[in-house]
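Omission of a single protein chain aside, the complex is shown with its protein chains in their original locations.
To keep things simple, chains are lettered A and B as they appear, and every chain counts its residues starting from 1.
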Amino acid sequence: MIDAALIWEWIIKSLILIIFLTVGFMYVTVYERRFLARIQSRIGPNRAGPFGLLQPAADGLKLIFKEELIPANADKFIFLLAPIITVIPALIVLAVIPWGEAMVIFGRQVNLFISDVNVAVVYIMAVTSISVYGITLAGWSSNNKYALLGGLRATAQMISYELALGLAFMGPVVLAGSLSMVDIVRAQQSSLWYVVLQPAAFLIYFFASIAEINRAPFDMPEAEQELTAGYHAEYSGMKFALFFMAEYIKMIAISTIGATLFFGGFDGPFVDQIPWLGPIYLLAKVVIYLGVLIWVRASWPRIRYDRLMQLGWKIMFPLALLNVIITAVVVVLVN
Amino acid sequence: MPVIGTIFYAFLAIVAVGSALGMLINRNAIYSALFLVLNFATVAVLYLALGAPFIALSQITVYAGAIMVLFLFVITLLGAEKLPGYEPIKGHRIVAIGLAFVFIAELVLFFFFRNQVTGPIPLIGPEFASPRNIGVLMFTEYLLPFEVVAFILLSATVGAIMLTKPERKSTTKLSQQQD
Partner (left out) sequence: MEDQIFVSDLPSLDTLYPGKVTLDTRSGYSGFIVPREFLLEVSTEIHDVWGYDMLSSITGVDYFPEKMEVVYHFYRSLGGGALVLKVQVPRDDAVVPSIFSIYNGAEFQEREAWDLLGIKFDGHPDLRRILMWEGFEGFPLRKDWKEAYYEGDTKPFSSRWPEGVAEHSENKNIFNDNVKYPENFDPDKWIASGEEALYLGLQKSENGKDMETESIVINLGPQHPSTHGVFRMAALVDGEEIVDLKPAFGYLHRNHEKIGERNTFLQNMPFTDRLDYISSMSNNFGYALAVEKLMGVKPPERAEYIRVIMAELTRIESHFMSTGFLLNDLGAFFTPALYALKERELILDVFEAVSGSRMMCNYFRFGGVVRDLPAGIQETIKNLAFERLPGKVDELDQLLTENEIVRSRCMGIGVLTAEQAINLSVTGPILRASGVPYDIRRADPYSIYDRFDFDIPVFYHGDVYDRYLIRIEEMRQSVRIIQQAITQIPEGPVFEGKPQYQVRVPAGEAYGRVEAPKGELGFYVVSNGQANPWRYHVRAPSFINLTSLRQMCLKYKVADVIAILGSIDIVLGEVDR
């Protein structure tokens, strides 16, 4: 039954998720800068607050006071709209991820997820598929050749990698026999983590998701060395901050989805006795996953655009397809 | 509750029709494409309200996420966002208006002469539009149409690849000789 308490519960959980993502975004930037610095034998930002923990506040403050420039020949409405519609998909994609087992808070049984729809995986695909609009529109509306090229690259890249990404989801889905994230986590509790059962799907997910969020070494749309800053070349101030925020929230999102699909989500030892451990396990997995993403960025140069497309269409897509077919056949035979 | 439902439906209907009109009227192809995306999204919400989340999300993934992104890609790639003020095909406006009237006539006929519903509307279970049911339906009752559609799409893909394939050397030489 839908009652007022349930609506309040939804609102509170949504708020917690959004606050987690925005605060997480701030600290992922610090995490990335510090970790990159250690890899590069530097120290990294450590002046603002203890261990540089106030650095994101300083960065945010700086960006707020920056002048907001809109190029003279830009399409002003879409130019303003683009950063907003880039952030929204990033913020809502995690709504279907379970954080832990249901537990009792203030005498009330609370599920630790916002929604357990039976089409969670399709929901994730739908949201990721529309996240490209912001980038394309930003590139187009800036009226700048570099930005336009960046937007075009982003579009082509995302379409190419979405297929492989969607097919990589299908491995865990076929094994768990459900499109619900909660069911996928439960299925992993009873068997092995899917990174063991589905290594090919995990690798395809890992690379396709990096390409999907335009991180190094697939950061073609913003390729600093070629396109200066690509689609957000003309953005400044808070509008730029929104793009920046979207990029890091997407990082958190793919880490969380990856951890849920392939690393058992909130699963871990003793989680059935102490439900509080669920969110902690998930957070730890996400942090490690993020660390790998940063490590990848520190280690590899960017691959060239045409080779990226070749990799997407000629290697990743057929491999993902093959993986789905093999998994399906095996599941049918074993059952 | 029914009042809220009606208001909700009215709001969605207005947005859907408005965005469709906006898509038709706007002279900037980018805005037209965006209106169409909004239209798809509204229709998806309608599906959701009807208790069919799988279809709603497929609608967003396929139409908004893939097809319209490609449209947008082509528009920005060709720099074709400014629509020409003239008619590319002569007289196509008159034909279009004519067709629209035919469509409205059909709708009107359908509403007036359709079979009147007798008896209560059959109740559908919560699992009616679940992915499992859709999958089962697709591979049993609608297997033939499903396969036909798959085949048509495959042939379209092959055709597209053939069209974009670079011409073979011999044909190029021939055409050069003709020049």
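Brief remarks on what is shown
Everything below uses one rule, namely that contacts are C-beta pairs under 8 Å (C-beta built on N, C-alpha and C of every residue); 3 or more make two chains touch, one makes a residue touch a chain.
Note that this is a predicted model, so its numbers are computed, not measured.
By the touch definition given at the top, chain A reaches the unshown chain through residues 36, 39-42, 145, 216-217, 219, 223-226, 228, 297-307.
We take it that only the chains that are shown with their structure count from here on.
One inter-chain figure worth recording: chain A and chain B are separated by 29 Å, centre to centre, where each centre is the mean of the chain's CA atoms. Residues of chain B touching chain A in their complex: 30, 34, 37, 53-54, 57-58, 60-61, 64-66, 69-70, 72-73, 76-77, 81, 130-131.
Within the complex formed with chain B, the residues of chain A that make contact are 75, 78, 117-119, 122-123, 125-126, 128-130, 132-133, 136-137, 139-140, 148, 151-152, 155-156, 158-159, 162, 179.
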